[in-house]
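Okay, handing you the structure first.
The complex appears here minus one protein chain, its other protein chains still in place.
Now for subunit A:
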Amino acid sequence: MPSPAAPTDLIPPNVAGWFRSRGWAPHAHQLAMVAAADEGASALLIAPTGGGKTLAGFLPSLIELAERPRDGLHTLYISPLKALAVDIQRNLESPIAEMRLPIRAETRTGDTPEAKRRRQRAHPPHILMTTPESLALLLSYSDSDRLFHPLRCVIVDELHALAGTKRGDLLALALARLGRLAPAARRVGLSATVAAPDQLLAWLSRSGRKDGGDVKLVLGRSGAAPYIAILDSRERLPWAGHTAQHAMAELYQQIRQQRTTLVFVNTRAQAEMVFQALWKVNDDTLPIALHHGSLAVEQRRKVEAAMARGDLRAVVATSSLDLGIDWAAVDLVVQIGAPKGSSRLIQRIGRANHRLDEPSRALLVPANRFEVLECRAALDAVREGALDGDTLRPGGFDVLAQHMLGMACAAPFHPDALYEEVVSAAPYADLSRDEFDDVLDFVATGGYALGAYERFQRLRRGDDGRMAVSGPAVARLYRMNVGTITQEPLLRVRLNRGPVLGEVEEYFIQGLTPGDTFLFAGQLLKFLGVREMEAQVAKGGTGDPKIPAYAGGRLPLTTHLAERVRAILADPAGWRDLPDDVREWLELQRLRSVLPARDGLLVELFPRNGKRFLVAYAFEGRNAHQTLGMLLTRRMERLGLGPLGFVATDYVLAVWSLRSPDDLDALFDQDMLGDDLEAWMEESSMLRRTFRNVALIAGVIERRHPGQEKSGRQVTVSSDLIYDVLRKHDPGHVLLRATRADAAGGLTDIRRLADFLARVRGRIARKDLDRISPLAVPVILEIGRERIDGDATDELLAAAAELVAEAMPELRPPPKRAEPDRQGRLL
């Protein structure tokens, strides 16, 4: 549905001249954005990378300011990345200078010095580039109405990456407030291609709903269809593993044949491994670099700059390059391992080519046999233009609580008016008044059932019914804690008192003992110790490296791709396109067992090493399988089957036990999602982590600022302790409700599991075998690599203590002298 091209007379001569001087003509979608602005309408631009999207967003503002120069803030640009705001500002400087426009464009982020911030509030620039957090902060000042009243346009960049996240919730609430302060301001969203544009239209709409009708949809030209292939490796395809070591020599040959190649991997650990492996075969010493989110910022910038100059032949990167700075001239994008989702693959492939008329070229390198199927499924999906469509989750109570406090810092508000404003933000469109009041009560007094904190209230209700902050300390506390980014604490990694190489999660370093080696920043490093909040390392060292294993690196397979993988398995006619290894593997499976049906569930049962194995081909992604494994083993325990452990991959769940179950329908019954799930969720570390984030965002616990730890240990309160106490004494508290909503909705695996159990009901195919089936080999190989959480901790602890007791008898308890009393109690 391409929008009609706007008449070019909307472009004033100096702007048209500038385009000509560059040898360009405005794209149709750029003109359409100008036309929408001319009508005063909001607009959502969906276009692939490289279509001049950012300029399309700014063009109407440049024209308006060129035609009718004025003072005051005119356009607000919001980006998810600080670096992006800075980069866009630099890119905008040249057209502004070349067209001699009377426009001042500045950035404002967490890095902006205090003096400049003050000046910006007193003398605002015409265009301000900022992040959701800095905008929230600006809105909490009492003069925000003066600053934002002249605003005419708000541009949200990378909207697809913000909508549906907590940062997106914060931004949506800020936009709702801007809607009140600057009723004349249009909204502009810039987004990559998405499956459901109507969700983003609703997100941008002033009504917060899909039928708002106030946002125009503008589609950029989609460009030439990408050319995608799966690496046809001559090497034998591995059964398991994720680093595609078998394909490195072939990948290197591909890199040699291109001018510039971008190699995407899924996790930072994979990035380190692939980078090392490529350098091992790099006989021509081609400039190949590494880029991931843990490396020092300076190092990342260096790599980006070298890439922009065309100095590099290849970069191995994680999602750290999914967003952001545009590069010209990438000839080939390589995806190592399975892409996990078709939307993600399309966005990554889009990085290949920023010249729209030429096709992007991409190569998929599956790391194991199942990944071949997944790559094939993703490739088919991209060819058909089928995207993964996830429904955006509703906004979090924790973010709403933070926003309420910020609004009270700006000026006293009436709850009725704020409620109206909040439900005009799409993530909160369905928020009930009761929920709103519960969150407000939490902000004001903690909202505890015990009601002990009336006299410590943060918000006080005035005679006119308006809520006001109870003192200046409340506003100070709010401003110290604004934002929704919560992450694992990080430690800097420093080379022998030399340069900082980057940062890794604290827990990873804590798992190392001095002398251990690990791969980081593309080198083998020896861990020396922790000093002054930094991990000290030296180059070299011997032994097997411990690869950095980072949190959050693994994305589960999307439902959409899982369906396609099942379809491929069920259709032997389509196997001729698959590599020989994989085809033989599937043929053998058909011979020895059966193939998983397209609908329904195949469960294989076989003995191995004196244990009984159950392998369920569920294809619902690792997270859902983990949960399923937890619930199945609980039930098997009760049935007296003696479950011993389980392992989950993206495709399969394997459980081993002393005895096999008789009734699979009963074992996989949906009622496992009842009490067992509740009980497990309450205990799980996932919920504790989620609670920590909720408590941080809601301002109950403090952020850990660097340097505070040493003195702070005893005065701060750990979120785990709060969680335990709250769960026991006030289970209905709004923070716990927010935590459960996050865990259930945000991670989606519970919902996936519920859908799955409903789908396979009455369709479980049981296959008893006398030995392992070909399809089960990959998951059995994973055993031992995976950890099983839960009670295993007890066993490990006991085993560790026993070992110690055995090795060091002097630590045993002293011989008994006293005698027990009658009841064996203290007197």
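Here, contacts are C-beta pairs under 8 Å (C-beta built on N, C-alpha and C of every residue); 3 or more make two chains touch, one makes a residue touch a chain; residues count from 1.
Here is the rule we go by: contacts and distances are computed from a predicted model.
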{"item": "Absent chain [UniProt protein name; select from \"Ni/Fe-hydrogenase, b-type cytochrome subunit\", \"Ligase-associated DNA damage response endonuclease PdeM\", \"Alpha/beta fold hydrolase\" or \"Monosaccharide ABC transporter ATP-binding protein (CUT2 family)\"]", "value": "\"Ligase-associated DNA damage response endonuclease PdeM\""}
{"item": "Among A:446, A:483, A:502 or A:643, residue touching the chain not depicted", "value": "A:446"}
{"item": "Option touching the unshown chain, where A:27, A:246, A:268 or A:458 are the choices", "value": "A:458"}
{"item": "Of A:477, A:495 or A:750, the one touching the omitted chain in the full complex", "value": "A:477"}
{"item": "Per the touch definition above, residue among A:570, A:722, A:750 or A:777 touching the missing chain", "value": "A:722"}
{"item": "For subunit A, the residues touching the chain missing from this view", "value": "442, 445-448, 450, 452-453, 456, 458, 473-474, 477, 489, 491, 506-507, 509-511, 513, 530, 532-533, 699-702, 709-710, 713-714, 716-718, 721-722, 724-726, 728-730, 733, 787, 793-794, 796-798, 800-802, 804-805, 808-809, 811-814, 816-821, 824-827"}
